[in-house]
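Sharing a structure below in structure tokens format, with a few things to ask.
Partial complex: the chains shown occupy the same locations as in the complete assembly.
Letters A, B and C name the chains as they come in the text, with residue numbers starting at 1 for each one.
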């Protein structure tokens, strides 16, 4: 457990010392969202219709971009070699790193999402399910992203390759995440989709750390 | 030029200005806010919500002016390598971001009663939002390097690139908007009277001196921080001298 | 320098050996039929021209790179759990695992916590051993090449481990630091530790055995997916 807390503390300290980082993720989320009115046009009714989907897609892209380098620096400077050699269970190492990442970026995304929803004219009933769905969905996104990030270590175009690997895996999260918002807006209960999102999170937590460890282990060979 | 680049010289001037700037800011706020928020006439159409204008419009003007100040400081830093110019630009950026945020928030709160929505994708609103992003980008870039000196240079270049873009944005967004939706801001412009101009200028003055005072405080504390850093460095260097072993 | 013996004391004195090791990199057999044996207090120097496989062998010994043939043993028991083996060793390569945003002592104490337990006195001694004490509160981004390498080397002393694997540890070090390293190695061995060093230079171990990888050239070139030819080459 000391490995877990040491690593979590170090990653949080690094993130705090470089606090611009989580701000940057949030800013990307905001800008990418704001691009849509430019592309689609400013009509409120069209924007309201697509707001849930746009918010989810851009949140996924923001999470993805920030995950891109979650292991890269450790890989390039040899920290990963040493972590593998620490003899600690590697899945635990992975969970500590992903948790630090989610605390510093995923949470920030959730917090600003209502503001962005205003600019996209999301109907009033959509806010609560949007927040809940993001809260249940973003950990899954981080966990799946970590698998991809570990797989692309050492390739040249990490970012795009990562997107290619994990975006298809994000589709279930996306479908149920937007379904939660849509059903609330159209007056149906959003319990069903939210339950599925919770289930996906549990599934991701049990499978992804192992897959990530395997990928990390072969990366340092 | 080099006289002014000297921090001691700069601080001498700044320290002389500071009490005046701070004092004027306080006085103008004390007189301006009550006039703006209480005694000025209510609009016959908008009622009391018109008072938001006195917070909103000066904030918008300040946000733009500070951007140009920041760009000018960055240019002086890049061309003549004036560290003080860079300090001024760096100290201005958070203030500019703050005024932009104030303009946006007041505008959104005003939009709700006026237009029935917090936000429309109107030309002015949009270009203000983009300016806000430029401020954020400047701040984030300056903070993103291990080596603070690199951050200074990179963000100075960004400030200059951004200034080229501001007029383009204004123009292009207008063009885009006329395709879809007419401008919304012309209605109050016509009935801007003397009663309204007085609080407007009082608040603009208050904002300006507030900016100046905070700018001086921020530059001063940056200089102090640098001094402390150097004191620590000299301590380390002193040890090094004491230890010929290395 | 009395503190160093204390820093290096090892919990498991033991032996470390390899038999019939072979390794393939990029479709080519780098070495094959390689044997070595090291006992408590022993040292091994890896020599050989550039490209002869010293770095590769160190990574095999650390359990990072799997060997194509052969086995390694710890205390005469075949190593089958790489994690358990990893806890017995420290590997120093030219990748220094230093975070520029953290200070020198934060960098070091992170590894200390990870491997063992926080112990401020030990940390101070490790810093001292490589003359880093006065740099302790420096952010690591300010270090020069040699200072960074010394910080990496100081990791050897923050938590005990019987086996040290050092890849060209003299790189970028000035004379005083070379001496410090030589002393640290001596103390480690005196306490029953083992050291394996790959180096082109005057070595840091005077009385160690030498394993010359240059002798494996000319290398047998085999088809990369053909396991049998590896056996044949041994």
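In the analysis below, a residue touches a chain if its C-beta (ideal position, glycine included) is under 8 Å from a C-beta of that chain, and two chains touch if they have at least 3 such contacts.
In this text, all values refer to a predicted model and were calculated from it rather than measured experimentally.
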Review point. Which formula, in the displayed labels, states the number of copies of each chain in the whole complex?
Key: A x2, B x1, C x2
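Just so we're on the same page, only the chains that are shown with their structure count from here on.
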Practice item. Could you draw the chains as nodes, link the ones that touch, and say if you get a line, ring, star, complete or other? Key: complete
**Study point:** Longest centre-to-centre distance from chain C, chain (CA-based)
**Key:** B
Check your understanding: If you average the Cα atoms of each chain, whose average lands nearest the overall Cα average?
Key -> A
Practice item. Could you give the separation in Å between the centres of chain A and chain B, each centre being the mean of its C-alpha atoms? Key: 33
Check your understanding: So what's the Cα centroid distance for chain A and chain C, whole Å?
Key -> 37
Study note, to complete from the structure: Rounded to the nearest Å, the gap separating the Cα centres of chain B and chain C is 54
Practice item. Name the residues of chain C that each touch 2 or more other chains. Key: 101
Check your understanding: Taking each residue of chain B in turn, which ones touch at least two of the other chains?
Key -> none
Check your understanding: Considering the complex alone, what residue numbers of chain B touch chain C?
Key -> 146-147, 232, 236, 239-240, 243, 245-246
Study note, to complete from the structure: Contacts from chain A onto chain B in the complex sit at residues 18-21, 23-24, 27, 30-31, 34, 37-38, 41-44, 47, 118-119, 121
Point to revise | chain C residues within the chain A interface of the complex | key: 62-66, 83-84, 86-87, 89-91, 93, 95-99, 101-102, 106, 110-111, 113-115, 117
